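Complex shown without one protein chain; remaining protein chains in place.
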Amino acid sequence: MTAHLPILPVILPLIAAALCLLLPWARAAWLLAGATTWAVFALAAALIHRVLDQGSLVYALGGWPAPWGIEYRVDALNALVLLVVTGIGAVVMLYARRSVEREVPRSRIPLFYVAYLLALAGLLGITLTGDAFNLFVFLEISSLASYILIAQGPDRRSLTAAFRYLVMGTIGATFILMGVGFLYMVTGTLNLYDLAARLDGVEANRTVRAGFAFLTVGLSLKLALFPLHLWLPNAYAFAPNVVSAFLAATATKVALYALVRFLFTVFGAQDVFQNVPLGTVFLALALAAVFSGSFVAIFQDELKRMLAYSSVAQIGYMVLGLSFASVTGLTATVVHLFNHALMKGALFLAVGCLAYRIGATRMEAIAGLGHRMPWTFGAFAVAGVSLIGLPPTAGFISKWYLVSGALELGWWPVAVLILLASLLALVYIGRVLEAAYFRKPSVAEELQAEAPVALLAPTWLLAGANLYFGLDTRLSAGVAGEAARALLGGPG
Amino acid sequence: MAWLGLYNYWLVIFLMMAGFYVVIAHGNMVKKLIGLNVFQTSVFIFYITIAKADGGAPPILTEGLTRYANPLPHVLILTAIVVGIATTAVGLALVVRIWERFGTVEDEQIPDSDDPE
Partner (left out) sequence: MIEPVALLALAVAVPLLASGIILGTDRWPRVRDTLVVSGAVALLGVAWALFLAFRDGARPRLELTEPLPGLALALELEALGVLLTLVAGTLYAVTAVYAVGYMRANGEPRQGPFHAWFALALAATMGIALSANLFALFLFYEVLTLATWPLVAHHGDEKARKGGRTYLTVLLTSSVGLFLFALIWTWQAAGTLAFTPGGILAGQVEGLSLALLLALYLFGVGKAAVMPVHRWLPAAMVAPTPVSALLHAVAVVKAGVFTLLKIVVYIFGAEWLLSQPSASWGVYVAAFTVVAASVVALRQDDLKRRLAYSTVSQLGYVVMAALVLVPISLVGAALHIAAHAVGKITLFFAAGAIHTAAHKTRVSELGGIGWRMPWTLGAFAVASLSLVGVPPTVGFLSKWYMLLGAWEAALWTVLAVLTVSTLLNTAYFLPIVHAAFFRKEGPVHGEAPHHGEAPAMVVAPLVLTAALTVVLFLFPGLPLTLARAMAGMTS
């Protein structure tokens, strides 16, 4: 059993998805999906423990050795991503029962969980696989399931949002496929680590460059890097609350992981950042993302849209760290990937609590609710402070690494911009908190009570994690640092 | 005329751009999906044509066969085709639902923001 540890997180949700399809009862489907996600989370925990103990794990799928068969390889980086994705997936499942019952027609609930499990399996597959084509397939599995999940939103505009995401997502995936094709033309291999070794021996020619370009653009689309982020705000704003929380915390992160994997493991930092001016391009795009996302977020009157735009900005931070191409910068990227999943997860879940109680997530609707729903807004406040990046929350740790990374390179204007940008987050989070706590409630809201514990407990689990990982960073920053050193130390 | 020898790439580029153009230029969602299909097909053709070896035989194990086409891209593209079909199916399902809820599949006729009735 333990020998198969690297593949189990992918297989388990796939099987469970098939079983779920056979279940006619909403509650049973939820139980199965919930049990599966928690089991996968436990597996991820076991995996990261093993990897930190013994180093990378290599698993040959079906017993076929590496360059011919599909290889799964787990190192510090993807073990951490795996932990984040499964963790969020499991916590969100706790929340899902009440929330989904409210938002999705009862007859469709089992199917909803099928899509959820498929999305999870796809994301975990991307994270674990060491094969470029396999990665594309999992990317599409997760994307297709996400389109379906988003389309379940209660508002009819969730359909158009899902359709737009489908079109953009498919273009991105096709670009990735094209890129993989170019690399295969040159090297005749699809294994990421084999690719890395063979590309090392190849003079950088136009075919490699083309493959590189296609991959980068395709993945940037999937991870919603400015200006390829247009699908994201609507998709997150109109999806069911559970889906917004899950996808915001995981989907773009996994795409980012894939980008990091290609850039650093396959192409190598040397090639990417010294022979091609990718660092400069990413730096510019990331800063544009940070500022445009934050500015637009300030003017949103709908909380979920606001958070969605904030996600665009936060992705900017992650890409920013990447563009430094230094150990500190890359650590910042990975740490922020981890921390942002916690903050955005908590924020979307808190907004979900709000939607559950008052059926609206607009700014006007929340006036004075802070005193009526203290736990909901408490969680929002904690996660919001983390988003701004103030101590003692997880967000501060990300910011610290990011600013250190910039100063290390002597890029102090960038450091100043990062700090300025976090003040923009202060504005949009502050607006919400001010309205919730210091505005007089309208009469209609007099009777509102706190959200049910079934929703609050998972929300606070994530909010509490924001505090915990602000103080104890052995798991987040510790592993991220190790991953960054491994990535820059060359392939393997 | 070396570039004529690379006619398969020209074909791929033409299909890709044509598909991309349809996706961007048309407001009709069904047409967008068709464009998306053409776009994807270009990559399928790309994969299949790069598998061809000059003077290569079909990759079936026979005595004395030394030069044969690479079978792997075909296999890959089979998978990609399945993915493409699934995408189209989901896309069409969404279009049907959009038709039911909005009464149109034209992008411009769908209001950017409406308050749910």
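The first chain written gets the first letter, and so on, giving A and B; residue counts start at 1 in each chain.
Keep in mind that, in the parts below, contacts are C-beta pairs under 8 Å (C-beta built on N, C-alpha and C of every residue); 3 or more make two chains touch, one makes a residue touch a chain.
Note that the coordinates shown come from a computational prediction; the quantities given were computed from them, not determined experimentally.
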Neighbouring displayed chains - absent chain, whole complex: A
Residue of A:His49, A:Arg106 or A:His371 in touch with the missing chain, whole complex considered: A:His371
Option touching the unshown chain, where A:Pro154, A:Gly430 or A:Gly464 are the choices: A:Gly430
Selected from A:Val281, A:Ala360 or A:Leu407 as touching the chain missing from the view: A:Leu407
Residue among A:Ala415, A:Val432, A:Leu455 or A:Ala486 touching the omitted chain: A:Ala415
Those residues of subunit A which, in the complete complex, touch the missing chain: 368, 371, 385, 388-392, 396-397, 399-400, 403-404, 407-408, 415-416, 419-420, 422-423, 426, 430, 434, 437-440, 470-473, 477, 481
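Just so it is clear, only the chains that are shown with their structure count from here on.
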Computed distance of Cα centres, subunit B from subunit A, in Å: 27
Footprint of subunit A on subunit B - complex, ascending: 20, 23, 29, 32, 36, 39-40, 43, 46-47, 50, 70, 73, 76, 79-80, 83, 86-87, 90-91, 94-95, 97-98, 101-102, 110, 113-114, 116
Complex interface listing, subunit A residues touching subunit B: 133, 136-137, 140, 144, 147-148, 151, 154-157, 159-160, 162-163, 166-167, 170-171, 173-174, 177-178, 181, 184-185, 188
